[in-house]
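My structure is below; once you've seen it, I'll send some questions.
Just one protein chain is left out here, and the rest sit where they should.
Coming up: chain A.
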Amino acid sequence: MANFPAPKSNLIIERSSFKHQKSRHLAYISGHPLNYAVEVLLPGAKSLPDSLADVSPTLDDFFLIRDLPIVEFVGEDFITKIMKNGQFTALSVGTKVDNDMVVAVLPTGHLILSVDKDIYQVLGLSGKPSKFTGLDPARYMIQIDLFSENHKKGKKQYDRIIWALKDRLNLCFNFLLSWEPGDGNVAGLSQLTQLLDKYKMEDVSVKAADTKRKFSLIPELNSCQKLKEDESNGAHNIREVFEWIGTVSCDSNIAGGPEEYSSCYTCPEPCVEVKNLMCRQWSGLITVSRIQKMLTALRSFVMSDTSTPWAALTVHGFEDAPISWWKNEHGYHKDGSNLYTFVVFPDETYWLYLAVSTHDVCP
């Protein structure tokens, strides 16, 4: 009775090189489409370098559309004109994944509905019970492949989906949408607005927030260090480095020292002092391609700039997203975090941390 363990969570750590043939860094980025924040941590930099400002997410816009029926995403016109002509991402906003119904559309053309038992029994689409609700499922996942051959006018599957989403229960939500038109499609956005002009659509821009600190201690990392090396050799505890990056991003890095009353947290040893430490966070609906461009720019910056010993790029997924990586189910028990961090070194190697919470399939 006296032992109250914390809810389980998983932290996966990988170490590889960007140039390695079997490196999975691109797969992890492209497999995690529903991102709400990206952060860059640059020890030694005073301000955001130009190479990163050129690929900053503030250049992207995304849209908030109110009371949009889900059936709009399922129509053949919409799929052929918009979804197949670029990277389209949508997520219902204001809905909680442990209470309400959540809807997401992925760039791969999948429509994901996370519904509770009452709606599932009435809706009429087939799905699988959630992995996190035990023997008597209270939650179901419906996944529809909108790019499949069977999803065309006249086919049974198409008619059934339209009937369920429109005639059976005409479900409407507020959505965050993002669309990157494919190559050569210059007039793309006007097509999207034309198709959805009967609904209230607002342009939303990505917000940026800064955390700068002078004269800070940072861990002195060695890219050749193995993940499970003995700390007495001067190696770092990999988990403590991740925790340190987290304290900087939460702006709670009050490293007072062992005698300090309010916080006896110290920077993981060995550490080195730097004159500047820059951390910038962008929040909004961040697309996969933007993150890939940022990682490429960060890699070249770290290689070229001598004052930056290493850099970190953290991407946070939506806490209320129905999926985390690929089509793995994501739930919210007491915590809904699904995030990953790249620690990039000048010799093109990296450490990758993937953190998921209780109701998450290990990626």
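Throughout what follows, a residue touches a chain if its C-beta (ideal position, glycine included) is under 8 Å from a C-beta of that chain, and two chains touch if they have at least 3 such contacts; residues count from 1.
We take it that contacts and distances are computed from a predicted model.
*Asks:* Would you kindly match the missing chain to its UniProt protein name, picking from "GINS subunit domain-containing protein", "Ribonuclease P protein subunit p30", "snRNA-activating protein complex subunit 1" or "Trafficking protein particle complex subunit"?
*Replies:* "Ribonuclease P protein subunit p30"
*Asks:* Using the document's definition of touch, tell me which of A:14, A:60 or A:98 contacts the absent chain.
*Replies:* A:98
*Asks:* Of the residues A:54, A:77 or A:118, I need the one that contacts the missing chain.
*Replies:* Residue touching the absent chain, from the options given: A:118.
*Asks:* Pick out the residues on chain A that sit against the missing chain.
*Replies:* Contacting residues on chain A, toward the hidden partner: 1, 4-5, 7, 98-100, 116-119, 134, 138-139, 168-169, 333-334.
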